[in-house]
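Quick one: the structure is below, questions incoming.
The complex is shown incomplete by one protein chain, all other protein chains being positioned as in the whole.
Chain nomenclature is as follows: A and B, assigned in order of appearance, with residue numbering initiated at 1 for each chain independently.
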Amino acid sequence: MIEVTDLSFTYPNGIEALKGVSIAIRNGDFVAIMGQNGAGKTTLVKHFNGLLKPAKGEVLVDGVNTRDVSVANLARKVGFVFQNPDHQLFCETVEDEVAFALKNFGYARNIISRRVNWALNLLGLTQYRKTSPFMLSGGERKRVALASVLAWNPKIVILDEPTIGQDYQQKEKLRQFITQLRAQKKTVVIVTHDVEFVAECNPRVVLMTEGKIVADGRADKILTDYELVTKASLVPPQVTQIFMKLSDLGLPSDVIDVHEARKILLDVLEGS
Amino acid sequence: MSVFDGLKFRKVSSPVHNLDPRVKFFFVCVLFVVAVMFVQLLPLLVLFFVPIPFVFVAGVKREWIRSLKGASMLAFIIFFFNFFFNYIYNEYPNIPSASLIEYSVTMTLRFIVMVETFSVFFLTTSPDLLGLALEQSRVPYEFCFAFTTAVRFVPVLAEEAQTIMDAQKSRGLELERGNFLKRIRNYIPILIPLIVSAIRRSLELAEAMESRAWGATKKRTNLYVLKLRKKDYALVLTSIFILILAILVWRFIPIPALNTLLSFS
Partner (left out) sequence: MKNLAVETKQATLTLALIETKNLTFTYPGGTKPAVGDVTISVEKGDFVILTGPSGCGKTTLCRCFNGLIPHFYGGKLEGDITVAGSNVTECSIHEFARHVGMVFQNPENQLFALSVEKDVAFGLENSGVPREEMRERVEWALQMTSIEELRERAPHELSGGQQQRVALACVLAMQPEVMVFDEPTSFLDPLGAQKIFEVINELNKKLGITVILVEHRLDLASRYANHVIVMDEGKVVLDGEPRRVFDSEKARLIGVGIPKATRLCQVLRENGVKLSEVPINSEEASQLLRKVLVHD
(Lines give C-alpha, C1' and ligand atoms only; values in the text may rest on other atoms or scores of the structure.)
Protein backbone atom coordinates (compact mmCIF):
# COMPACT_ATOMS: atom_id res chain seq x y z
CA MET A 1 0.00 0.00 0.00
CA ILE A 2 1.30 3.46 -0.94
CA GLU A 3 0.12 6.39 1.14
CA VAL A 4 1.02 9.90 0.05
CA THR A 5 0.10 12.75 2.39
CA ASP A 6 0.37 16.40 1.42
CA LEU A 7 3.42 15.84 -0.74
CA SER A 8 5.28 18.87 -2.06
CA PHE A 9 8.46 18.82 -4.12
CA THR A 10 10.56 21.47 -5.81
CA TYR A 11 13.41 20.69 -8.19
CA PRO A 12 16.84 22.33 -7.59
CA ASN A 13 16.23 24.65 -10.54
CA GLY A 14 13.26 26.13 -8.71
CA ILE A 15 10.40 24.42 -10.51
CA GLU A 16 7.63 23.52 -8.06
CA ALA A 17 6.65 20.13 -9.42
CA LEU A 18 4.25 18.94 -6.71
CA LYS A 19 2.03 21.17 -4.59
CA GLY A 20 0.42 19.30 -1.75
CA VAL A 21 -0.54 15.97 -3.32
CA SER A 22 -2.35 13.29 -1.37
CA ILE A 23 -3.25 9.86 -2.69
CA ALA A 24 -3.62 6.30 -1.47
CA ILE A 25 -2.95 3.28 -3.68
CA ARG A 26 -4.12 -0.01 -2.24
CA ASN A 27 -2.68 -3.42 -2.96
CA GLY A 28 -3.93 -4.78 -6.26
CA ASP A 29 -5.02 -1.38 -7.57
CA PHE A 30 -4.56 -0.49 -11.21
CA VAL A 31 -4.00 3.24 -11.47
CA ALA A 32 -3.32 5.46 -14.49
CA ILE A 33 -1.74 8.79 -13.60
CA MET A 34 -2.56 11.15 -16.41
CA GLY A 35 -1.94 14.73 -17.43
CA GLN A 36 0.07 16.81 -19.83
CA ASN A 37 3.84 16.82 -19.99
CA GLY A 38 5.12 18.75 -16.98
CA ALA A 39 2.08 18.15 -14.78
CA GLY A 40 4.14 16.31 -12.18
CA LYS A 41 3.19 12.70 -12.94
CA THR A 42 6.72 11.29 -13.19
CA THR A 43 7.82 13.40 -10.23
CA LEU A 44 5.06 11.83 -8.17
CA VAL A 45 5.86 8.22 -9.02
CA LYS A 46 9.57 8.78 -8.45
CA HIS A 47 8.64 9.27 -4.82
CA PHE A 48 7.19 5.76 -4.68
CA ASN A 49 10.57 4.07 -4.89
CA GLY A 50 12.49 6.75 -3.09
CA LEU A 51 14.30 8.26 -6.07
CA LEU A 52 12.96 11.56 -4.86
CA LYS A 53 12.39 12.37 -1.22
CA PRO A 54 9.59 14.72 -0.18
CA ALA A 55 10.42 18.33 0.57
CA LYS A 56 7.17 18.51 2.53
CA GLY A 57 4.70 15.80 3.44
CA GLU A 58 5.10 12.06 3.69
CA VAL A 59 5.25 9.02 1.48
CA LEU A 60 4.68 5.64 3.13
CA VAL A 61 5.22 2.37 1.28
CA ASP A 62 3.73 -0.52 3.27
CA GLY A 63 4.02 1.62 6.36
CA VAL A 64 7.68 2.51 5.82
CA ASN A 65 8.56 6.17 5.42
CA THR A 66 10.55 6.61 2.19
CA ARG A 67 12.75 9.18 3.90
CA ASP A 68 14.12 6.44 6.16
CA VAL A 69 15.20 3.89 3.60
CA SER A 70 17.39 3.76 0.49
CA VAL A 71 16.21 3.38 -3.08
CA ALA A 72 17.78 -0.07 -3.29
CA ASN A 73 15.72 -1.09 -0.30
CA LEU A 74 12.41 0.24 -1.65
CA ALA A 75 13.18 -1.13 -5.09
CA ARG A 76 12.62 -4.66 -3.82
CA LYS A 77 8.94 -3.87 -3.41
CA VAL A 78 8.55 -1.23 -6.12
CA GLY A 79 9.68 -2.03 -9.65
CA PHE A 80 10.10 1.02 -11.89
CA VAL A 81 10.22 0.57 -15.65
CA PHE A 82 11.61 3.72 -17.24
CA GLN A 83 10.35 5.16 -20.49
CA ASN A 84 13.52 4.64 -22.50
CA PRO A 85 15.01 1.14 -22.22
CA ASP A 86 18.32 2.44 -23.56
CA HIS A 87 18.81 4.24 -20.27
CA GLN A 88 19.17 0.86 -18.56
CA LEU A 89 20.78 -1.57 -21.00
CA PHE A 90 24.51 -2.06 -20.57
CA CYS A 91 25.23 -5.78 -20.29
CA GLU A 92 26.77 -8.07 -22.87
CA THR A 93 23.85 -10.46 -22.99
CA VAL A 94 20.13 -10.26 -22.35
CA GLU A 95 20.62 -12.89 -19.67
CA ASP A 96 23.06 -10.70 -17.73
CA GLU A 97 20.77 -7.74 -18.13
CA VAL A 98 17.84 -9.56 -16.58
CA ALA A 99 20.05 -10.93 -13.79
CA PHE A 100 21.54 -7.52 -12.91
CA ALA A 101 19.01 -6.47 -10.32
CA LEU A 102 18.86 -9.95 -8.82
CA LYS A 103 22.62 -9.83 -8.28
CA ASN A 104 22.33 -6.40 -6.69
CA PHE A 105 19.70 -7.68 -4.32
CA GLY A 106 21.96 -10.55 -3.29
CA TYR A 107 19.93 -13.54 -4.45
CA ALA A 108 21.60 -16.97 -4.54
CA ARG A 109 22.93 -18.17 -7.87
CA ASN A 110 20.37 -20.93 -8.41
CA ILE A 111 17.50 -18.59 -7.62
CA ILE A 112 18.88 -16.01 -10.02
CA SER A 113 19.03 -18.57 -12.80
CA ARG A 114 15.48 -19.73 -12.10
CA ARG A 115 14.12 -16.20 -12.01
CA VAL A 116 15.94 -15.22 -15.20
CA ASN A 117 14.48 -18.21 -17.04
CA TRP A 118 11.01 -17.31 -15.80
CA ALA A 119 11.27 -13.66 -16.81
CA LEU A 120 12.70 -14.45 -20.26
CA ASN A 121 9.94 -16.94 -20.84
CA LEU A 122 7.23 -14.56 -19.67
CA LEU A 123 8.27 -11.93 -22.20
CA GLY A 124 9.11 -14.27 -25.05
CA LEU A 125 12.82 -13.52 -24.97
CA THR A 126 14.27 -16.98 -24.37
CA GLN A 127 15.71 -17.19 -27.87
CA TYR A 128 17.62 -13.95 -27.28
CA ARG A 129 19.18 -15.15 -24.08
CA LYS A 130 22.76 -14.92 -25.29
CA THR A 131 22.20 -11.98 -27.65
CA SER A 132 23.55 -8.54 -26.96
CA PRO A 133 20.65 -6.28 -25.97
CA PHE A 134 21.99 -3.59 -28.31
CA MET A 135 21.35 -5.86 -31.30
CA LEU A 136 17.62 -6.08 -30.63
CA SER A 137 14.88 -3.93 -32.10
CA GLY A 138 13.22 -1.12 -30.16
CA GLY A 139 10.25 -3.22 -29.10
CA GLU A 140 12.45 -6.12 -28.05
CA ARG A 141 14.64 -3.82 -25.97
CA LYS A 142 11.53 -2.59 -24.19
CA ARG A 143 10.69 -6.16 -23.35
CA VAL A 144 14.19 -6.78 -22.00
CA ALA A 145 13.84 -3.75 -19.74
CA LEU A 146 10.47 -5.05 -18.56
CA ALA A 147 11.87 -8.54 -17.97
CA SER A 148 14.76 -7.15 -15.97
CA VAL A 149 12.32 -5.40 -13.62
CA LEU A 150 9.86 -8.26 -13.27
CA ALA A 151 12.68 -10.70 -12.58
CA TRP A 152 12.71 -9.87 -8.91
CA ASN A 153 8.94 -10.06 -8.72
CA PRO A 154 8.15 -6.70 -7.15
CA LYS A 155 4.73 -6.24 -5.56
CA ILE A 156 4.23 -2.90 -7.18
CA VAL A 157 5.08 -2.21 -10.83
CA ILE A 158 5.35 1.34 -12.17
CA LEU A 159 5.41 1.88 -15.94
CA ASP A 160 6.49 5.35 -17.06
CA GLU A 161 4.93 6.26 -20.43
CA PRO A 162 4.92 2.67 -21.72
CA THR A 163 2.98 3.47 -24.90
CA ILE A 164 5.24 6.09 -26.46
CA GLY A 165 6.27 5.17 -29.98
CA GLN A 166 4.33 1.89 -29.84
CA ASP A 167 2.10 0.73 -32.65
CA TYR A 168 -1.41 -0.59 -32.09
CA GLN A 169 -0.46 -4.25 -31.78
CA GLN A 170 2.33 -3.53 -29.32
CA LYS A 171 -0.13 -1.59 -27.19
CA GLU A 172 -2.55 -4.49 -27.31
CA LYS A 173 0.18 -6.83 -26.07
CA LEU A 174 1.00 -4.37 -23.33
CA ARG A 175 -2.61 -4.24 -22.27
CA GLN A 176 -2.79 -8.02 -22.09
CA PHE A 177 0.44 -8.05 -20.17
CA ILE A 178 -0.91 -5.64 -17.59
CA THR A 179 -3.92 -7.92 -17.21
CA GLN A 180 -1.49 -10.78 -16.51
CA LEU A 181 0.30 -8.73 -13.88
CA ARG A 182 -2.99 -7.95 -12.23
CA ALA A 183 -3.90 -11.61 -12.25
CA GLN A 184 -0.72 -12.12 -10.23
CA LYS A 185 -2.20 -9.67 -7.70
CA LYS A 186 0.38 -6.99 -8.44
CA THR A 187 -0.32 -3.30 -7.98
CA VAL A 188 0.14 -1.58 -11.35
CA VAL A 189 0.71 2.13 -11.79
CA ILE A 190 1.07 3.59 -15.27
CA VAL A 191 2.05 7.14 -16.08
CA THR A 192 0.65 8.14 -19.43
CA HIS A 193 -1.12 10.70 -21.55
CA ASP A 194 -2.48 8.10 -23.96
CA VAL A 195 -6.20 8.48 -23.51
CA GLU A 196 -7.28 5.77 -25.95
CA PHE A 197 -5.04 3.21 -24.26
CA VAL A 198 -6.43 4.05 -20.85
CA ALA A 199 -9.95 3.92 -22.26
CA GLU A 200 -9.34 0.33 -23.31
CA CYS A 201 -7.93 -0.66 -19.92
CA ASN A 202 -10.51 1.17 -17.81
CA PRO A 203 -8.36 1.61 -14.66
CA ARG A 204 -8.66 4.06 -11.82
CA VAL A 205 -7.60 7.41 -13.24
CA VAL A 206 -5.77 10.14 -11.37
CA LEU A 207 -5.67 13.40 -13.29
CA MET A 208 -2.90 15.85 -12.60
CA THR A 209 -2.27 19.35 -13.75
CA GLU A 210 0.37 21.84 -12.63
CA GLY A 211 1.52 19.77 -9.68
CA LYS A 212 -1.92 19.05 -8.22
CA ILE A 213 -4.37 16.17 -8.45
CA VAL A 214 -7.57 17.49 -9.98
CA ALA A 215 -9.50 14.23 -10.20
CA ASP A 216 -9.35 10.68 -8.90
CA GLY A 217 -11.86 8.03 -9.85
CA ARG A 218 -13.05 5.60 -12.49
CA ALA A 219 -11.86 6.08 -16.05
CA ASP A 220 -15.38 6.20 -17.46
CA LYS A 221 -16.34 8.98 -15.05
CA ILE A 222 -13.23 11.11 -15.46
CA LEU A 223 -12.38 10.78 -19.13
CA THR A 224 -15.95 11.68 -19.99
CA ASP A 225 -15.87 14.93 -18.06
CA TYR A 226 -15.05 17.33 -20.87
CA GLU A 227 -14.04 20.23 -18.63
CA LEU A 228 -11.71 18.16 -16.45
CA VAL A 229 -10.05 16.50 -19.40
CA THR A 230 -9.45 19.80 -21.18
CA LYS A 231 -8.07 21.34 -17.99
CA ALA A 232 -5.48 18.53 -17.94
CA SER A 233 -4.63 19.24 -21.60
CA LEU A 234 -5.94 15.90 -22.76
CA VAL A 235 -8.48 14.95 -25.38
CA PRO A 236 -11.46 12.71 -24.50
CA PRO A 237 -11.55 9.27 -26.18
CA GLN A 238 -13.07 9.37 -29.65
CA VAL A 239 -16.00 7.21 -28.60
CA THR A 240 -16.75 9.67 -25.78
CA GLN A 241 -16.61 12.56 -28.23
CA ILE A 242 -19.13 10.82 -30.47
CA PHE A 243 -21.52 10.19 -27.58
CA MET A 244 -21.11 13.75 -26.31
CA LYS A 245 -22.23 15.02 -29.69
CA LEU A 246 -25.25 12.69 -29.54
CA SER A 247 -26.12 13.47 -25.92
CA ASP A 248 -29.25 15.34 -26.98
CA LEU A 249 -30.63 12.04 -28.21
CA GLY A 250 -30.65 10.69 -24.68
CA LEU A 251 -27.58 8.50 -24.97
CA PRO A 252 -25.45 7.98 -21.83
CA SER A 253 -22.43 10.22 -21.51
CA ASP A 254 -19.97 8.00 -19.67
CA VAL A 255 -18.99 5.67 -22.52
CA ILE A 256 -15.29 5.25 -23.32
CA ASP A 257 -15.07 1.83 -24.88
CA VAL A 258 -15.98 0.75 -28.42
CA HIS A 259 -17.62 -2.47 -27.33
CA GLU A 260 -19.79 -0.81 -24.73
CA ALA A 261 -20.72 1.84 -27.29
CA ARG A 262 -21.74 -0.85 -29.74
CA LYS A 263 -23.93 -2.57 -27.18
CA ILE A 264 -25.69 0.65 -26.24
CA LEU A 265 -26.29 1.69 -29.83
CA LEU A 266 -27.56 -1.73 -30.83
CA ASP A 267 -29.93 -1.73 -27.86
CA VAL A 268 -31.27 1.68 -28.84
CA LEU A 269 -31.69 0.67 -32.46
CA GLU A 270 -33.42 -2.57 -31.59
CA GLY A 271 -35.63 -0.89 -29.07
CA SER A 272 -37.01 1.62 -31.54
CA MET B 1 24.96 18.28 -11.10
CA SER B 2 26.61 21.30 -9.52
CA VAL B 3 29.63 20.93 -11.82
CA PHE B 4 27.37 21.35 -14.82
CA ASP B 5 25.53 24.26 -13.26
CA GLY B 6 28.52 26.48 -13.87
CA LEU B 7 28.46 25.61 -17.56
CA LYS B 8 24.75 26.21 -17.95
CA PHE B 9 24.96 29.65 -19.40
CA ARG B 10 22.34 32.08 -18.20
CA LYS B 11 21.46 34.87 -20.59
CA VAL B 12 22.83 37.93 -18.86
CA SER B 13 23.40 41.21 -20.58
CA SER B 14 25.93 43.84 -19.54
CA PRO B 15 28.32 46.20 -21.27
CA VAL B 16 31.08 43.69 -20.72
CA HIS B 17 29.00 40.80 -22.13
CA ASN B 18 28.32 42.80 -25.23
CA LEU B 19 31.96 43.46 -26.02
CA ASP B 20 33.30 41.66 -29.04
CA PRO B 21 34.87 38.38 -27.86
CA ARG B 22 37.86 38.86 -30.15
CA VAL B 23 38.62 42.19 -28.52
CA LYS B 24 38.21 40.69 -25.06
CA PHE B 25 40.53 37.89 -26.04
CA PHE B 26 43.15 40.40 -27.24
CA PHE B 27 42.85 42.19 -23.90
CA VAL B 28 43.32 38.93 -22.01
CA CYS B 29 46.39 38.08 -24.11
CA VAL B 30 47.92 41.47 -23.39
CA LEU B 31 47.43 40.95 -19.67
CA PHE B 32 49.02 37.53 -19.99
CA VAL B 33 52.06 38.91 -21.75
CA VAL B 34 52.48 41.68 -19.17
CA ALA B 35 52.11 39.15 -16.35
CA VAL B 36 54.93 37.08 -17.80
CA MET B 37 57.15 40.13 -18.39
CA PHE B 38 57.58 41.05 -14.77
CA VAL B 39 59.13 39.15 -11.90
CA GLN B 40 58.47 41.90 -9.40
CA LEU B 41 55.54 41.94 -7.06
CA LEU B 42 54.27 45.49 -7.61
CA PRO B 43 53.35 45.34 -11.29
CA LEU B 44 51.59 42.03 -10.70
CA LEU B 45 49.61 43.55 -7.89
CA VAL B 46 48.51 46.26 -10.29
CA LEU B 47 47.59 43.60 -12.85
CA PHE B 48 45.55 41.75 -10.27
CA PHE B 49 43.30 44.76 -9.82
CA VAL B 50 42.87 45.52 -13.52
CA PRO B 51 40.10 42.94 -14.33
CA ILE B 52 38.15 43.71 -11.16
CA PRO B 53 36.12 46.65 -12.56
CA PHE B 54 35.05 44.34 -15.39
CA VAL B 55 33.84 41.78 -12.87
CA PHE B 56 31.64 44.33 -11.16
CA VAL B 57 30.22 45.87 -14.32
CA ALA B 58 29.37 42.42 -15.67
CA GLY B 59 27.71 41.36 -12.43
CA VAL B 60 29.58 38.07 -12.20
CA LYS B 61 31.15 38.69 -8.79
CA ARG B 62 29.91 35.45 -7.20
CA GLU B 63 30.98 33.14 -10.00
CA TRP B 64 34.35 34.89 -10.30
CA ILE B 65 35.09 34.43 -6.60
CA ARG B 66 34.08 30.78 -6.96
CA SER B 67 36.62 30.26 -9.75
CA LEU B 68 39.33 31.92 -7.67
CA LYS B 69 38.49 29.64 -4.79
CA GLY B 70 38.86 26.72 -7.16
CA ALA B 71 42.31 27.89 -8.13
CA SER B 72 43.45 28.50 -4.58
CA MET B 73 44.59 24.91 -4.08
CA LEU B 74 46.85 25.05 -7.12
CA ALA B 75 48.02 28.53 -6.13
CA PHE B 76 49.12 27.22 -2.77
CA ILE B 77 51.03 24.38 -4.43
CA ILE B 78 52.80 26.87 -6.71
CA PHE B 79 53.74 29.05 -3.78
CA PHE B 80 54.98 26.09 -1.82
CA PHE B 81 57.14 24.65 -4.60
CA ASN B 82 58.63 28.01 -5.56
CA PHE B 83 59.43 28.82 -1.99
CA PHE B 84 60.68 25.38 -0.98
CA PHE B 85 62.94 24.60 -3.90
CA ASN B 86 64.43 28.07 -4.12
CA TYR B 87 65.11 28.01 -0.42
CA ILE B 88 66.76 24.61 -0.51
CA TYR B 89 68.80 25.50 -3.56
CA ASN B 90 69.89 29.02 -2.66
CA GLU B 91 69.46 29.92 0.96
CA TYR B 92 69.54 26.87 3.11
CA PRO B 93 70.39 26.77 6.01
CA ASN B 94 69.84 30.49 6.66
CA ILE B 95 66.41 31.87 7.43
CA PRO B 96 64.46 32.64 4.24
CA SER B 97 65.01 36.17 2.97
CA ALA B 98 62.26 38.68 2.32
CA SER B 99 63.09 38.71 -1.38
CA LEU B 100 62.57 34.95 -1.58
CA ILE B 101 59.15 35.26 0.00
CA GLU B 102 58.35 38.14 -2.31
CA TYR B 103 59.46 36.14 -5.32
CA SER B 104 57.31 33.15 -4.38
CA VAL B 105 54.30 35.38 -3.81
CA THR B 106 54.93 37.01 -7.17
CA MET B 107 54.95 33.68 -9.00
CA THR B 108 51.76 32.69 -7.25
CA LEU B 109 50.18 36.00 -8.08
CA ARG B 110 51.14 35.57 -11.73
CA PHE B 111 49.19 32.32 -11.79
CA ILE B 112 46.24 33.92 -10.04
CA VAL B 113 46.22 36.84 -12.49
CA MET B 114 46.10 34.38 -15.39
CA VAL B 115 43.23 32.45 -13.83
CA GLU B 116 41.24 35.55 -12.98
CA THR B 117 41.56 37.12 -16.43
CA PHE B 118 40.63 33.90 -18.18
CA SER B 119 37.76 33.41 -15.79
CA VAL B 120 36.41 36.90 -16.46
CA PHE B 121 36.65 36.20 -20.18
CA PHE B 122 34.60 33.01 -20.04
CA LEU B 123 32.12 34.31 -17.51
CA THR B 124 31.28 37.32 -19.63
CA THR B 125 31.19 35.70 -23.04
CA SER B 126 28.17 33.69 -24.10
CA PRO B 127 29.01 30.48 -25.98
CA ASP B 128 27.07 31.52 -29.06
CA LEU B 129 28.97 34.82 -29.30
CA LEU B 130 32.16 32.88 -28.77
CA GLY B 131 31.23 30.50 -31.56
CA LEU B 132 30.46 33.45 -33.80
CA ALA B 133 33.80 35.06 -32.98
CA LEU B 134 35.55 31.81 -33.86
CA GLU B 135 33.71 31.66 -37.17
CA GLN B 136 34.59 35.21 -38.09
CA SER B 137 38.19 34.59 -37.11
CA ARG B 138 38.35 32.08 -39.94
CA VAL B 139 38.43 29.02 -37.68
CA PRO B 140 37.08 26.13 -39.83
CA TYR B 141 33.32 25.91 -39.40
CA GLU B 142 33.42 22.26 -38.30
CA PHE B 143 35.24 23.27 -35.10
CA CYS B 144 32.95 26.19 -34.32
CA PHE B 145 29.94 23.97 -34.86
CA ALA B 146 31.39 21.22 -32.68
CA PHE B 147 32.00 23.79 -29.95
CA THR B 148 28.54 25.37 -29.89
CA THR B 149 26.78 22.03 -30.29
CA ALA B 150 28.76 20.59 -27.40
CA VAL B 151 27.78 23.51 -25.18
CA ARG B 152 24.17 23.21 -26.31
CA PHE B 153 24.01 19.58 -25.27
CA VAL B 154 25.69 19.88 -21.87
CA PRO B 155 22.38 20.34 -20.01
CA VAL B 156 20.81 17.53 -22.04
CA LEU B 157 23.62 15.11 -21.19
CA ALA B 158 23.52 16.13 -17.55
CA GLU B 159 19.82 15.34 -17.39
CA GLU B 160 20.32 12.05 -19.17
CA ALA B 161 23.08 11.05 -16.78
CA GLN B 162 20.68 11.72 -13.92
CA THR B 163 17.94 9.63 -15.54
CA ILE B 164 20.33 6.75 -16.12
CA MET B 165 21.46 6.89 -12.52
CA ASP B 166 17.83 6.84 -11.42
CA ALA B 167 17.08 3.86 -13.65
CA GLN B 168 19.99 1.83 -12.35
CA LYS B 169 19.36 2.82 -8.73
CA SER B 170 15.86 1.51 -9.23
CA ARG B 171 17.43 -1.87 -10.03
CA GLY B 172 19.29 -1.98 -6.78
CA LEU B 173 22.54 -0.35 -7.85
CA GLU B 174 24.13 1.40 -4.89
CA LEU B 175 26.56 4.08 -5.92
CA GLU B 176 27.68 5.21 -2.50
CA ARG B 177 28.61 1.87 -1.02
CA GLY B 178 31.68 -0.30 -1.36
CA ASN B 179 35.40 0.20 -1.47
CA PHE B 180 37.12 2.41 -4.02
CA LEU B 181 37.45 -0.27 -6.68
CA LYS B 182 33.87 -1.40 -6.35
CA ARG B 183 32.65 2.15 -6.62
CA ILE B 184 34.43 2.62 -9.92
CA ARG B 185 32.95 -0.64 -11.22
CA ASN B 186 29.52 0.61 -10.16
CA TYR B 187 29.79 3.44 -12.64
CA ILE B 188 29.94 1.08 -15.62
CA PRO B 189 26.11 0.70 -15.68
CA ILE B 190 25.98 4.50 -15.86
CA LEU B 191 28.71 5.09 -18.40
CA ILE B 192 27.74 2.51 -20.98
CA PRO B 193 24.13 3.68 -21.49
CA LEU B 194 25.43 7.26 -21.54
CA ILE B 195 27.97 6.51 -24.23
CA VAL B 196 25.57 4.39 -26.29
CA SER B 197 23.00 7.15 -26.03
CA ALA B 198 25.57 9.73 -27.12
CA ILE B 199 26.39 7.64 -30.18
CA ARG B 200 22.72 7.23 -31.07
CA ARG B 201 22.21 10.93 -30.58
CA SER B 202 25.11 11.78 -32.91
CA LEU B 203 23.55 9.62 -35.59
CA GLU B 204 20.24 11.45 -35.29
CA LEU B 205 22.00 14.80 -35.28
CA ALA B 206 23.94 13.84 -38.39
CA GLU B 207 20.73 12.89 -40.16
CA ALA B 208 19.17 16.21 -39.26
CA MET B 209 22.26 18.11 -40.37
CA GLU B 210 22.40 16.35 -43.72
CA SER B 211 18.71 16.98 -44.25
CA ARG B 212 19.34 20.67 -43.78
CA ALA B 213 21.93 20.99 -46.51
CA TRP B 214 25.08 20.51 -44.45
CA GLY B 215 28.04 20.84 -46.75
CA ALA B 216 26.06 22.37 -49.59
CA THR B 217 28.59 25.09 -50.10
CA LYS B 218 31.99 25.99 -48.76
CA LYS B 219 30.96 29.65 -48.65
CA ARG B 220 28.75 29.52 -45.61
CA THR B 221 26.86 32.67 -44.77
CA ASN B 222 25.84 33.76 -41.30
CA LEU B 223 22.64 35.14 -39.79
CA TYR B 224 24.57 37.27 -37.34
CA VAL B 225 27.68 39.32 -37.81
CA LEU B 226 29.99 40.70 -35.18
CA LYS B 227 30.62 44.37 -35.69
CA LEU B 228 33.18 46.33 -33.76
CA ARG B 229 31.69 49.28 -31.94
CA LYS B 230 33.10 52.28 -30.11
CA LYS B 231 33.63 50.48 -26.82
CA ASP B 232 35.38 47.63 -28.62
CA TYR B 233 37.84 50.09 -30.14
CA ALA B 234 38.23 51.70 -26.73
CA LEU B 235 39.21 48.38 -25.22
CA VAL B 236 41.65 47.67 -28.06
CA LEU B 237 43.31 51.04 -27.51
CA THR B 238 43.39 50.49 -23.78
CA SER B 239 45.04 47.13 -24.28
CA ILE B 240 47.67 48.58 -26.61
CA PHE B 241 48.26 51.40 -24.15
CA ILE B 242 48.76 48.95 -21.29
CA LEU B 243 51.14 46.92 -23.42
CA ILE B 244 53.27 49.92 -24.42
CA LEU B 245 53.28 51.24 -20.86
CA ALA B 246 54.37 47.85 -19.57
CA ILE B 247 57.19 47.60 -22.12
CA LEU B 248 58.43 51.08 -21.21
CA VAL B 249 58.36 50.36 -17.48
CA TRP B 250 60.01 47.02 -17.99
CA ARG B 251 62.76 48.52 -20.11
CA PHE B 252 63.48 51.78 -18.37
CA ILE B 253 62.11 51.91 -14.86
CA PRO B 254 63.65 49.72 -12.18
CA ILE B 255 60.96 48.46 -9.87
CA PRO B 256 61.82 48.34 -6.21
CA ALA B 257 61.12 45.26 -4.18
CA LEU B 258 58.29 45.56 -1.79
CA ASN B 259 60.38 45.33 1.36
CA THR B 260 62.62 48.15 0.16
CA LEU B 261 59.53 50.28 -0.34
CA LEU B 262 58.17 49.36 3.03
CA SER B 263 61.45 50.02 4.82
CA PHE B 264 61.31 53.59 3.52
CA SER B 265 57.98 54.26 5.17
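We take it that a residue touches a chain if its C-beta (ideal position, glycine included) is under 8 Å from a C-beta of that chain, and two chains touch if they have at least 3 such contacts.
Everything quoted here is computed from the prediction, not taken from an experiment.
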Options A:E3, A:E58, A:D96 or A:E196, residue touching the unrepresented chain: A:E196
Hidden partner chain, touching residue among B:F56, B:F143 or B:W214: B:W214
Contact with the hidden chain (one of A:N65, A:Q170 or A:N202): A:Q170
Contact partner of the left-out chain, one of A:A108, A:A183 or A:L269: A:L269
Chain A, residues in touch with the chain not shown (by the definition above): 36-38, 137-139, 164-172, 193, 195-196, 233-235, 237-239, 241-242, 245-246, 249, 258-259, 261-262, 265-266, 268-269, 272
Those residues of chain B which, in the complete complex, touch the missing chain: 9, 11, 126-128, 131, 145, 148-149, 151-152, 155-156, 201, 204-217, 219-225
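As a working rule, only the chains that are shown with their structure count from here on.
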Whole-Å gap between the CA centroids of chain A and chain B: 46
Chain A residues touching chain B - in the complex, by the definition given at the top: 12, 46, 49, 51, 70-72, 75-76, 79-80, 82, 84, 86-90, 100-101, 104-105, 134, 148-149, 152
Chain B residues touching chain A - in the complex, by the definition given at the top: 1, 160, 163-164, 166-174, 188-189, 192-193, 196-197, 200
